[in-house]
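Quick one: this structure, given as structure tokens, is what I'll be asking you about.
Just one protein chain is left out here, and the rest sit where they should.
A, B and C label the chains in the order they appear, each numbered from 1.
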Amino acid sequence: MGVRRIGLLTAGGDCPGLNALIRAVVLAALERRWDVLGIEDATHGLVDLEYHRPLGNHWLTLDDVEDILARGGTILGTSNKSDPFHYVVERDGQRVEMDVSDRVMENYRALGLDGMVWVGGDGSMRIADRMADKGMQVVGVPKTIDLDLGGTDYTFGFHTAVETITAAVDRLQDTAESHDRVMIVEVMGRNAGFLALHGALAGGAHICLIPEVPYRIEPILAKIRDRCRAGLPYSIAIVAEGAAPAGGEPSYAGPRALGEMPKLLGAGARLAAALEPHLDLDTRVTVLGHVQRGGSPNQFDRILATRFGVAAVEAIERGDFRKMVSLRTPDIVTVPIADAIAKPRRVERESTLLHAARSVGIEIGE
Amino acid sequence: MGVRRIGLLTAGGDCPGLNALIRAVVLAALERRWDVLGIEDATHGLVDLEYHRPLGNHWLTLDDVEDILARGGTILGTSNKSDPFHYVVERDGQRVEMDVSDRVMENYRALGLDGMVWVGGDGSMRIADRMADKGMQVVGVPKTIDLDLGGTDYTFGFHTAVETITAAVDRLQDTAESHDRVMIVEVMGRNAGFLALHGALAGGAHICLIPEVPYRIEPILAKIRDRCRAGLPYSIAIVAEGAAPAGGEPSYAGPRALGEMPKLLGAGARLAAALEPHLDLDTRVTVLGHVQRGGSPNQFDRILATRFGVAAVEAIERGDFRKMVSLRTPDIVTVPIADAIAKPRRVERESTLLHAARSVGIEIGE
Amino acid sequence: MGVRRIGLLTAGGDCPGLNALIRAVVLAALERRWDVLGIEDATHGLVDLEYHRPLGNHWLTLDDVEDILARGGTILGTSNKSDPFHYVVERDGQRVEMDVSDRVMENYRALGLDGMVWVGGDGSMRIADRMADKGMQVVGVPKTIDLDLGGTDYTFGFHTAVETITAAVDRLQDTAESHDRVMIVEVMGRNAGFLALHGALAGGAHICLIPEVPYRIEPILAKIRDRCRAGLPYSIAIVAEGAAPAGGEPSYAGPRALGEMPKLLGAGARLAAALEPHLDLDTRVTVLGHVQRGGSPNQFDRILATRFGVAAVEAIERGDFRKMVSLRTPDIVTVPIADAIAKPRRVERESTLLHAARSVGIEIGE
Partner (left out) sequence: MGVRRIGLLTAGGDCPGLNALIRAVVLAALERRWDVLGIEDATHGLVDLEYHRPLGNHWLTLDDVEDILARGGTILGTSNKSDPFHYVVERDGQRVEMDVSDRVMENYRALGLDGMVWVGGDGSMRIADRMADKGMQVVGVPKTIDLDLGGTDYTFGFHTAVETITAAVDRLQDTAESHDRVMIVEVMGRNAGFLALHGALAGGAHICLIPEVPYRIEPILAKIRDRCRAGLPYSIAIVAEGAAPAGGEPSYAGPRALGEMPKLLGAGARLAAALEPHLDLDTRVTVLGHVQRGGSPNQFDRILATRFGVAAVEAIERGDFRKMVSLRTPDIVTVPIADAIAKPRRVERESTLLHAARSVGIEIGE
């Protein structure tokens, strides 16, 4: 008695390639004459089968996916706030947190699903793993724009985001060279600096600050001044949103302590404020924000998402549950979800990537 | 006794297409067996013939321009601070402002120049016009990224900048649709809203705030809420950096007056702060900054810059001085510099562009 | 008794911006509480109201157009073979041509349409004009990728196509410079050379062959050899598909007459075959083909299409029929359809664009 129906949901922040994945899951499943239920807005559609905003859960057809390979976003919608173990509902005008995981299991069974493709990041994989405890036949697909999830060489969306950052830095190179400027680009990465580091390497930035390496102002100023002395009176700095000065305290005597900066100022503006008193050059800040999460996925991410989708269907076919599909270049494999979430992924101090960045002269601020 | 030598300088903020223009001037001049002196860093190279940072003035060859058509920036460098009538020099450790325009004329004559191609915006055209009073045989080329200069249908760089903005908005559309969000994009335009308005039309934004139209919060909130009611719980707002609330005062009762926001916060962050107390949706801000000034010029700007360059050389050839080259679609003509600077260019309240924006439902905030 | 229902059809080859236009027509019409019937596959849906492949005619909603501004193609479908005055039907296994224009008028009336937005090129505007003779209240929207239609400064799609060509030439510049090569790029333009000429100017090509100027091989060879002598042993040629040698005869003594080349070889391959016997350099041919018709419209084309859409609705509103909307920079106006089709548009020998191309050294082959 094989598989006949599977569910598919996309959770967490969106990223380029989700639609390519959905398409591949549907194509590979229909080939096997399975039905695929697209769950709306992450787990919301599983918590409440009547949920619809605007579509509701629906059985996905060839027509639904014919045209979505190249499109950003996710046709299923997504959500950051749908953890069934801590589900927030409105009750008597107040927000209350509940555990609705049993209701999710009931609905899963009521729908007659023989498996579930659960797409999400670190937090979502933890939830999927706990749902497996309750009997859900789940296969995870890793999704994180900033690569802070272990167990796979890459996730889809990452390379597209780096491309977006690189395109911005390329543009700044033009205008920086024509003027005397310090250009600061704030990029995503609250805990992991992969996006910043790849963007700095690809864009040829001169300074790169990441969450894993608390920075000091002095080496940054030294880098900028060295470049000035070499006849290059401009510098470009990439700053991850989670980058912070060493010790949480400013290591310089400026007119304003870093810690006093209002919360509304991002890491880029805080760096600008810290540098300006010490420099003769103008500083300019670019904040890329959610631009990094959108756009048509590049070819790498489309192919990776497509392969992940096919692999997830095949994992369900052979009953390889509680696993996460994973890229072990050049192969797609499965790994236990538990392994993938055992340890958050960060830029290692000894990583060859950090080493390469320093070898081409990028100042990391430490 | 024709022309034998001309000078060429690029002043003000840089923008895509400057190199295409330089190339065209050189190609058209060499064809006539003229020499072209590239002046370094706007007028700095004319004030001080020994100036060089890093190159100094130099006679431009075919080789110098063979490879620059598609490149952003300017191989001549540029400057925002080189007005010869208010030239800032260091004297006894203090910054002093001087009129060095006579020295510029001396140098112009000493170099044996028979004409000067002066590329710049509103302020630069004023300076060029005053240099013409002193006898310089000057032809102006309009350059402004935000189209705040009259006398020409378009300037090069503008369309490339709109493309950059549009690409960012396209990306936000993907991620906005997948979540419940108000996405705010802050774009250039201190006094003129052309970039914001074109970006909003091309990107399909729902709200567009420009300097020419002081905005009120209520219609913006109404637009966002209308969309929510229509099952579209996301909105995208483009905000020019010079956009400001009507009356300089916030028209709403929020926890924080707009006027109290620290200067460091741009127009986008100020709008976010004003909206957030009234909305259930998250807001996210993207600040494009100087990214808008860089990048390879798009085809429109390359062609326009090339045609401007050829036209500037031809204007010098026929002695048509104190004029600015100008696009009167589909022709390139010359207009008196005086006419171009008579009145700053702004988005007119009655403009067909503003009308088109409102016709497709874009809320202008008033 | 105002307008209540209008029809909308897109005819001829597709081009970027059609969906932006459809969106604008629908937004502006719904604002007026009109209904808009999207006619399927050009006039096919008007000839046969039961026609559907795959959708059939349908009343367009906000939802239909919410997400299409940035997408290439046309959600209505299109066709090159749907002239109602020469409509081809299958009868007894044979293809017969019929005049079905009266049936089209009957259907137009049966649908209760008060106006029709007819989007198409030269041929389509002729048909629309003849339908107006029969009483259809038609407003034309010009659509031609290669700008071979008069009456308007630009049509949407053109600038996107030039951008596509320019991107290809940029890439060839990289590889041409690294080797000794003649790179040939064949672009669209059977009768008009605007795409080729704009692409050559924007891409910095060295040779540009267009239908309006029959070419000779000698000046082309001379250009290539001059560049070799100047230490630039590579050249890039843009060739419109309709470009042909002067006199229809090869003007050189090669091993193979141009006329003998099989029909399957395009203008690019024919030029390569003609050049190769005379050169020591390798030649390489790129044929862009329909790649030029696709892609997300660039910002210029999205804005132009949006403004055309709004203007078409307004023209219907004020009863300004038998007109075509038109860009007279910076305004959108209407012109009699008859004027627009009176004379096909071509690159004029005296045009300032051709002049600019020659001024920067582009060899036109004559």
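Here, a contact is a pair of C-beta atoms (placed from the backbone, for glycine too) under 8 Å apart; a residue touches a chain by one contact, two chains touch by 3 or more.
Treat the numbers as computed from the prediction; the structure is a model and nothing was measured.
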Left-out chain, listing which of the shown chains it touches: A, C
Sole residue of C:57, C:74 or C:124 that reaches the chain not shown, by the stated touch rule: C:74
Out of A:238, A:287, A:332 or A:364, which touches the unshown chain? A:332
Have a look at C:57, C:124, C:173 or C:299 and name the one touching the chain we're not showing. C:173
Over the whole complex, note the residues of chain C touching the chain we left out. 13-14, 16, 53-54, 71-74, 77-80, 164, 167-168, 170-179, 181, 183, 231, 233, 262, 264-265, 269, 273, 284-295
For chain A, the residues touching the chain missing from this view: 23-24, 27-28, 31, 62, 66-67, 69-70, 153, 159, 162-163, 165-166, 170, 173, 177, 198-199, 201-204, 230, 232, 296, 298-300, 302-303, 306-307, 310, 329-332, 352-353, 355-356, 359-361
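Heads up, the rule we're going with is that only the chains that are shown with their structure count from here on.
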Could you tell me which chain lies farthest from chain A when each chain's centre is the average position of its Cα atoms? C
Based only on mean CA positions, could you tell me how far chain A sits from chain C in angstrom? 41
Distance from the CA centroid of chain A to that of chain B, rounded to the nearest Å? 34
Residue numbers in chain B touching 2 or more other chains? 170, 173, 177
